[in-house]
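Here you go, one structure.
On to chain A.
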Amino acid sequence: MTGETLRNLLMTAWLLPLLGFAIEIFGGFWGSRKSRVAAWLAVACIATGFLCSASALVVWGNATGWRVIAHDEHHGDEHHGDEHHGDEHHGDEHHAADSDAHAAVNMKSRNDQATTIGMEPGNWVTTSVSADGNVADADHSHDAPTVYSGTLYRLATFGGLELTLDYYIDSLTLVMFTMVTFIATCIHLFAIGYMSDELTDEYVDHFAHLSDGHHVHRPGRFYRFFAFLSLFCFSMLGLVLAGNIFQVFIFWELVGICSFLLIGFYTERKSASDAANKAFIMNRVGDFGFLIGLMVLWTFFGTFKFGETTDLSGHVVEAGLFQMLPRSEGGDILLDEVSGEVLIGSMTAPNPENSSRTIPYSLLIVAGLGVFAGCIGKSAQFPLQTWLPDAMEGPTPVSALVHSATMVAAGVYLTGRFYPMFTQEVLLTIAYVGCITLFVAATIAVVATDIKKVLAYSTISQLGYMMLGLGVFGWGAGLFHLVTHAFFKSLMFLCSGSVIHGCHHEQEMPKMGGLRHKMPITAWTMLVGVVAISGLAIPGLVGLSSFFAFSGFHSKDAVVATALAFVEANPAHFLLFIVPLITAGITAFYMFRLWFYTFAGSPRDQHVYDHCHESPAIMTLPLLALSIFAAYCAWGGEQGPLYGLITGDQPAYIAHGIAGSVTLPGHDAVHEVHGTAGILAMLAAFSGTLVAWVLYGAGWINPGEIQKQLSGVHGFLINKWHFDELYDSVFMRPMHIVGKFCAWFDRTIFDGILHGAAKVTVVVSRWDRLFDETVVDGFVNVIGRATHSAGLSLKTIQTGNLRQYVMFIVAGVVALFAVVLTTFPG
Partner candidate 1 sequence: MMLAAQSIAGFLEGLVGDTFSGWGIQHVLAAAIHAVLLVHAFALSPFLFIWLERKVSGRIQDRLGPTRVGGLFGWLQSLADGIKLVQKEDLCPPAADAMLFKSAPYFVCIASFAAFVVLPFSSGWVAVTADCGLFIILAVLSLEVFGIIMAGYSSGSKWSLFGGMREAAQMVSYEIPLAICALVPIVAAGSLNLGEIGGMQRGGIQNWFIFHDPFTFVAFFVYFVVATASCKRAPFDLAEAESELVGGFHTEYSGIRWSFFFMGEYASMFAVCGIAGILFLGGWNTGLGPIDELLYAARNNSVDSPIGSYLANVIGAFVFVLKGSAGVFVQIWLRWTLPRLRIDQVMTTCLKYLIPISCFLFLGATIWPLLLATATQRSSWTPEPLGARFAAEVQEAETTEAFERQALNDGEEIQ
Partner candidate 2 sequence: MNDSNLLGGQLLFAIFALATCLSAVAVVVSQTVVRMAFWLVISLGSTAALFFLADADFIGAAQLIIYVGGTLILLVFGVMLTASSPYLKIKSSPGETIIGGLLGLLFMFAVFSSLQGVEWPAPPTGDSAVTAGSPEGNTLRPLGLALLGARPDLDLHDGDTLSTGYLLPFEIVSVHLLVVLIGAAYLARAKRKSAAPAEGLES
């Protein structure tokens, strides 16, 4: 029952935006351009989706007794009570807050237990729960991950390949659903205000010019924007709900399409359409790897499904991908003694046919890397990170959505979802990619002056943190950071959107300053976000620390602590801790630089300042809502309810691989270094904040002078590490050279052959024509002329004179008679 309820609720939340899209895109096309109906419809769809998601979370919690948050019956009852009187938007977070104290007490033992369970043979597999909600393994029902999976709809069957729409519901799915729908609702509401200038029949686009120099005039596309937003939400929710990797791919591409449509929303602007193209093409590079991974998976595993397939009686008939890699007691992947390859088989559905199948370890790595390549593209990781800053060409709400809840989150989500299939080599790659990304992006963000660009680079950088966290075996840490980041990054983007809206589409920070006087709500909510992303907290004050330790502090702390634990276990990879630590400082520096630049100090451009204004309530209310979440969603940190929810169904087992080159830090190790890492990270953040205040807040040092002294570095950063140029020279130019060569080859060799053949044909046909005209035609003509002349000579007999014919007849008769008479006389 629980499974069906969850499925129905999430399906409603998932499909409503699609319905909204269909109605909005057609109804809007035929309806008035000045109508806000499309927007409210979209809001209604996504808000209902949020309600459904939240309800699903509650249902799931009730079914599992809230064991991920609290372990005794008392807490479960208390949550029920809270849930009844709680506000919809904050309901589950209230539980989190209420349960924090208890959770903190119990967390350690729970984590220990989870780790222990993970090590126990036979218990590391995900436990499948049948549709009626009964946990299959009663002994471990309390702690084992609870997964509801099944098939929604069968698309097609190609031989053994069955393409289906599946669902895979665990706590991560529910958290993602709730987070995505909530943020999307806020962004939708915000967009109603932000996009209101599209509510016209003739929209003048000041950034797009026709060839004659005039601005582009076009009908407003308000309805289209919201239709695309709805489609975007639908795609993202489908991706999250997906129960097989192929379905993920489908929605993966749909997300790509939607981002293309929304980034290129101002399609008349060349920069916007270029950015859309760039985003799309860069994603295709990653998707190519994704496809390779899919092929490997299909070839060796024969299924795309995550979870097991059970029959009506609850027996497992077919194992999912996650159950197909048997592990040893130590967690290592089992090797076939004979072939030296990895065994494939299900522990829950012992199938003799499957037991003998194997996959080469290298191909397992390839499959993991391939899927991760897709995540690189989607989540803008090095080396495919360049599309994301350009994607700022889209309207700011789109940026907010893309950067927080949907697109880039999809990559991280998939990495987390697909975690059981990654070997440690892959994970190490993920860690390093994240490490490089976070540093590169952070350095560029330091010199960026466009308010949205700064945020964009910060996003890339934070995504790098997430990947790093995942890569250093911190599954919970990475996804924790994903959720918290989604809240504060969407908050900051909406704030920047509010600023841009208020400053009449002025995005350059050097022209702003002192805006906190004009738009206080925006300024202070922005400050919440900045503090959150910087990971600032006031240490030592145990009582108040909870209030001053915003969400970013907890999640980044978790990532850095995991990294430190990893580095301690594997000193060779010390960079994986040093770089994030330094970058934490840089992050604080550039974020506060942004805030000081924009809101503090005195106005640098009086014109902009004079005309700017605070945004309307429909834009600021989402800011307030989001700021609360940005601040306190991670209440309690790793002992808090959010982390508990996320890791509640953590894949009990993380692939170790077989090389053993990396030592896996246990949870204890992580916990041991947690304090150290937290202090180091906070020190870095504080120093970054201090520098920012010195340079921009207080203005003691003129940043321009530093810029001049370090002009080389500055130029290097301004040019984004010359990645675009690098790609241009590495890929584009050789491609052009190859293309030119191909063109030359085509024109000279191929065309030459063709022309030669044509000339030969012409010569042959000339000769053929000669033959035809002289011999064949001559023969025919001779016959024709002979017939004609015979006819001419005979035609004189045919006088056309009736009487002559009679005469001829008579003469003929007489002549006949004469002949007869002379021949037979007598």
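Points worth noting:
We adopt the following convention: a residue touches a chain if its C-beta (ideal position, glycine included) is under 8 Å from a C-beta of that chain, and two chains touch if they have at least 3 such contacts; residues count from 1.
Selection rule, in plain terms: all candidates are chains of the complex that A comes from, given by their letters.
None of these values were measured; they are calculated from a predicted model.
Note on chain A: across 1 or 2, the candidate touching it in the complex is 2; the others do not touch it there. Every residue of chain A that touches candidate 2 in the complex is listed here, in rising order: 803, 807, 810-811, 813-814, 817-818, 821.
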